[in-house]
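What follows is an incomplete set of chains from the complex, kept in their original frame.
Labels run A and B following the written order; every chain starts at residue 1.
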Amino acid sequence: MQRHALHDDERFAFPRALAGSGIRESLSESYSTSTWGKIVDALLEFVTKFAAQLQSPTLAFLLGGILIAALGSRLEIPESIYKFVVFMLLMRVGLEGGMSIREANVADMLLPAFFAVLIGCGIVLIGRFTLALLPSVRTEDGIATAGLFGAVSGSTLAAAIVVMESDGIAYEHWAPALYPFMDIPALVMAIVLASLYMKRKAGSGEKVRIWPIVKESLQGSALSALLLGIALGLVTRPEKVFEGFYDPLFRGLLSVLMLVMGMEAYARLHELKRVAHWYVVYAAIAPIVHGLLAFGLGYIAHVLVGFSPGGVVLLAVIAGSSSDISGPPTLRAGIPTANPSAYVGASTSVGTPVAIAIGIPLYIGLAQAVFGI
Amino acid sequence: MQRHALHDDERFAFPRALAGSGIRESLSESYSTSTWGKIVDALLEFVTKFAAQLQSPTLAFLLGGILIAALGSRLEIPESIYKFVVFMLLMRVGLEGGMSIREANVADMLLPAFFAVLIGCGIVLIGRFTLALLPSVRTEDGIATAGLFGAVSGSTLAAAIVVMESDGIAYEHWAPALYPFMDIPALVMAIVLASLYMKRKAGSGEKVRIWPIVKESLQGSALSALLLGIALGLVTRPEKVFEGFYDPLFRGLLSVLMLVMGMEAYARLHELKRVAHWYVVYAAIAPIVHGLLAFGLGYIAHVLVGFSPGGVVLLAVIAGSSSDISGPPTLRAGIPTANPSAYVGASTSVGTPVAIAIGIPLYIGLAQAVFGI
C-alpha cells in the first residue's frame, strides 16, 4: 500500500528553493554534528514549513474562514453539512486505521498507546497546577479547559494527515487509533479532578464514578465515527468503498471543514473576551508545550520500539490538539458548574488555529531535523 | 457498456476458498443432476454468500449502524444528508434505467412488469389473509403492514445493485424500472382492502377512489426521483454527469445510507415492542417468502422471454424489500386508522435488515445454483 510516495509538490516550490539556498546550507553544515545544530535545523525547517503551510489549502482555508467571518460575510456552511463532513473525515481515518491494524503487529502499538494515556492525564495535571491556580481563573473553569486541551481534535488530526501525505511522510496507519487512548483519559481525569475539588469545597462525600464518563466519551459523535471506522476496517473488507469514496473526498472535505472552523474561531472570539486573559495565554502556549512533550515521548518510543518519525509527528499533533466536537458536551455534563465560554472559546478560537498553523509545521520540521527524513 | 465485468474481488477471498474446498465440490458433484442437488447447491451458495456479505461494506455498515445505536452513540447523520443520499441513489438508478430503456426492446419488459404488478397485489392479499387475521392483530394494521411489505425499498434495491456489480452479475439495466410496477399496485391494493374492510364494519357506502392513491404514490420523494431519473436518462444525454458524478458516488453514498438505516432500525425497535409479536414473525418471514415467490415468477420470465438471471435476482430483491421512505406517508393518508408503529416498526426494524442481509445473498446464491452463473 504505497499510498504516500514522495511526489513532487509544486506547493512547496518556494520553501524548497529556500531550503536549497546557500544560507541554509552553510548554517546547517557548520552545526550539523552538534545538538545545537539540530535545534537550528529544526527551527529553519519550521520557518520554511510554516511559509509553505500558509500557501497550503488546509491552513489557507482556515485563515480564509477567519478572514471572511471578520469581514462580516453572510456565507454559511450549514450545520448538517459540517456534521456530515466530520463524520466523513473520521470514518476515513478510522477505516484506514482499522485496515492497517489488521496487518500491524499489535505489540508495536502498546508503548505508543501507553504514552498517549500518559500524555492525556499529564496535560490535565499540568493545567490543574498552572492555569487553574491563576488569579481570576475559576478552578473548575481551569480544570475543564485543561481537560479540553488534553482531549483530541479529529479535524486537527485530519489536517495533519493531509499535510503529511502531501509531503510524503510515512507513518503507521494505526497511529490515528491512538486518539481515544489520549482523549478519554484526559476527559476522565478532568472530571475527576473537578469533582474532587468541588467535594473538598463542599465537604460532601459523593464518589466520582469513572465508567459513566468513559461511556459518555465513547458515545460522542466524533469518537463513535472513528471507532466504528476502525471496527469496520478491522473486521470487514471496505477497501473499495474506502478507495472510491472516503479517501478521494478526504482532502476536499477537509478544506470545507477548515473554512467552517475558521469562521467558528472568529465567532467564538467574543466569548473569550468575557473571561480572564489567562485563557488566551494558556490556549496559545499549551498546544505547543503539549505537542513538544509528546514529541519527546514519541522519540523514546522510536528508540525503544521503532515507532516511525511520522508516527511521532502524529502523536505530537494529537497531543497538541484540543477537542472541538466531542469534548465540550462531555465536559458540560461532567463539570456542570464550569463556564463553557472559557473552555470552548479558548479551544476553538485560539487552541485549534495554533495547533494547526504552528503545531503541524513545527513537528514536521522537528522530525525532519531529528530523524533526517 | 461492459460495466459489470467480473473482476477479482478480494472481499470474497474467504468464501471462494470455502467454495473451492473438497466438501462442497463432492457434495455438489453427487447431486448435480437432481433437483435436490440444485437446492443443496443453492443453500451452500447462500451460506458462502452470506459469510461474504458479512464482510461486504453494504451489510457491514448496516450492522455497524445497529451496533452503535445499541451502544447509545450520539453519532448522527443529519436528516438533510439522508434525504439527499436517497435522492442521489435513486437518481443514479433511474438514469441508468432510462439510458438502458433507450436501447432496450420494450417488449422484453412486458412480462416482468406484469409479474411485478401481480407480485405487488399478491403480497398484500397474502398479508390480508394471514397476518391481518391473526389474533391480537388489528385488521387495518395488518393490511397496512402487508401494503408496506408489498411496496418497494429504494435502498434495498441500491444495495442489491452494488452487490451484483461487485460480483459481476449482469442484469437488464431497466430492471430497476420495475419498482413502480410493484410499489403502486401494492399500496393501492392495501388502501382498497382496508377501505372495504372498514366500510363493511361501518356499513357505510363510500366509494374508494383509486387515482388519488396512485397519484399520491407517484408524487412520493423516492418514486419521483426514480421516475425523473428514468425520464432524463430516456430523453436526454446524461452520460457525462452519470459517469462523472452519480455513478462514482453510488457505492459510497450507499454505505452512508446503510449506516443510517441500521441506526434507524434500532431506534424503531421499541415501537415494535408496543404491538403484537406477530409483526416480528411476519416481518422476519415475509421478505424471504415474497422474494422466493418473485424468484419463481422471474424464472418463468427467464424461460419464456429470456429475462436474465440477474434480472430475476433483482425482481426477487424488489419483492422482498419493504418500503421505508415513500410508503409510510401514503399509507398514513390512505389508512388513517392504522397504527404506524406496527407497520413502520415491522418494516424498518426487521423487514429491511432481513431483506438485505439474508434476502440478497439468498437470491444470488439461488441464481448461481439454478442458472449456473
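Keep this in mind: a contact is a pair of C-beta atoms (placed from the backbone, for glycine too) under 8 Å apart; a residue touches a chain by one contact, two chains touch by 3 or more.
Since the structure is predicted, the reported quantities are computational estimates derived from the model, not experimental observations.
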| item | value |
| --- | --- |
| Copy number across the full structure, from 2 displayed chains | 3 |
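Keep this in mind: only the chains that are shown with their structure count from here on.
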| item | value |
| --- | --- |
| Touch list for chain A against partner chain B, complex | 78-81, 83-84, 87, 215, 218-221, 224-225, 228, 231-232, 235-241, 244-246, 249, 329 |
| Of chain B, residues touching chain A in the complex | 9-11, 54-57, 60-61, 64, 67-68, 71-81, 166, 248-249, 251-253, 255, 259 |
